[in-house]
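Every protein chain but one is kept in place in this view of the complex.
Showing chain A:
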Amino acid sequence: MQASNTLISLLSAIAVLAGLGVGFGALLGFVSERFKVKGNPLVEKIDALLPQTQCGQCGYPGCRPYAEAINEGDAINKCPPGGESTIAALADLLGREPEPLDGESQAEERVAVIREDECIGCTKCIQACPVDAIIGAAKQMHTVIEDECTGCDLCIAPCPVDCIDMLPRSTPLTQWQPVVNASTADLIASDRAEEPPHVARV
C-alpha cells in the first residue's frame, strides 16, 4: 500500500516536471519564432552611425557592407567622410580604442557638378552613382541633382572628358552655426582679454 503510494507520488512528480518542461519548451519555441530578430542588430547600429555617402573609400561597396565588415572585426578608422566624430561614435558603441583616421579627412561637404557644355552624354557617371543622383540619357547632357548627391567622388573617375567638378556645397542660412568663442571663465584675470568677446558693438 505504502509502496504504491510512494510510487504514485514519485510518478506524479515526474509527470508534473515533465509537463512543465514540455510547456515551457513550447512557450520558448513559440516566442523565439514569434519575436525573431532578423539580421544582426549590431550591424544596423553600426550602419546608422556611418554617414551613408556610399563612397567606397573604405574599400567596401557601400556603407552597409563596411558595417558588416566592422562587425566581423575590421578596423573602424576607414571612413574619411565620417571623420573623427564617426570613429569616436563607433569606438563608443563597440568598446574599442579610437584610432586615427586612415586617409585624409574632408574639411567641407562637397557636391559633384557637371560642366554641362562639355558633357558628351556617355552615361558612365550615371552607372557609377550609388544613389541615382545623376539624370540624363545617352548622347544627352547629364546633370547632378544637388540635394541627392552625397559628394562621394565615384563619378569623377569614369568620366572620359573630365567634366565633373567637386565643389563646396552651399549651406542654407537656416543651417548657420553660431561662432563660439572659447569661454574665459577658467582664465585668471591677467590672462583675460580686455573686453568680453560676446558684446556686439555698433
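Throughout what follows, a residue touches a chain if its C-beta (ideal position, glycine included) is under 8 Å from a C-beta of that chain, and two chains touch if they have at least 3 such contacts; residues count from 1.
Following the convention adopted for this analysis, contacts and distances are computed from a predicted model.
Per the UniProt record, the absent chain's protein name among "Cytochrome c1", "Acetyl-CoA C-acetyltransferase", "Ion-translocating oxidoreductase complex subunit C" or "Heme exporter protein D" is "Ion-translocating oxidoreductase complex subunit C". Among A:G39, A:G73, A:G95 or A:P178, the one in contact with the hidden chain is A:P178.
In the full complex, chain A touches the hidden chain at residues 47, 50-54, 62-64, 130-133, 148, 150, 173, 175-178, 180, 183-186, 192, 195-196, 198-202.
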